[in-house]
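Heads up, one of the protein chains got dropped from this complex, but the rest are sitting where they should.
Our next item is subunit A:
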Amino acid sequence: MAAASPSVFLLMVNGQVESAQFPEHDDLYCKYCFVYGQDWAPTAGLEEGISQITSKSLDARRALVWNFPIDVTFKSTNPYGWPQIVLSVYGPDVFGNDVVRGYGAVHVPFSPGRHKRTVPMFVPESTSKLQKFTSWFMGRRPEYTDPKVVAQGEGREVTRVRSQGFVTLLFNVVTKDMRKLGYDTGPPDTQGVSGHSPPQGLPT
């Protein structure tokens, strides 16, 4: 018999958490982690990371830059459960406590090539005005016990959130053996800039 056809395909993702736009907040750091289905397993690289703390630049751009590397390889037998990167951004409040400034998630792109993604970031909102004041005063804002919840669709019906920023990511994607297994991922994307761009007036 000829060489056995592969049953597993590989997905290699590298890139960076490039920058963020948060008009109302400063001194932020970012955590990322990957969420994937049961058929997926990371084989190399880091699944999680915490970036440095960045402040807005003093020039007119007021840019928040992390330039934080991402490098991970996954193997899988099934595209269901395609990995998503979950981002959590934290920063200090007026009293100096570390509070969450945004959660966001996006699927890793699946066509090989270079991709830019702008991810909107949101925070859970307190239900009543009194709770909002108490959480602001005590420095204990509503946050998710496990940020990976952001990557799931179930159980979101009852949550109220406020979107207040964007994070820009750059991905380079390489896949191995997807075509041999019969998958067609579409035209490879070079210099692809996708994802909804933030509204006018914010630095890109």
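Observations on the structure shown:
The criterion applied here is as follows: contacts are C-beta pairs under 8 Å (C-beta built on N, C-alpha and C of every residue); 3 or more make two chains touch, one makes a residue touch a chain; residues count from 1.
FYI, contacts and distances are computed from a predicted model.
Per the UniProt record, the chain missing from the shown structure is "B9 domain-containing protein 2", taken from the list "B9 domain-containing protein 2", "Cytochrome c1", "Translation initiation factor eIF2B subunit delta" or "COMM domain-containing protein 7". Residues 23-24, 37, 78-82, 84, 104-107, 109-111, 119-120, 122, 125, 150-154, 156-157, 159-165, 181-187, 189, 192, 194-196, 198-199, 202 are the ones on subunit A that touch the missing chain.
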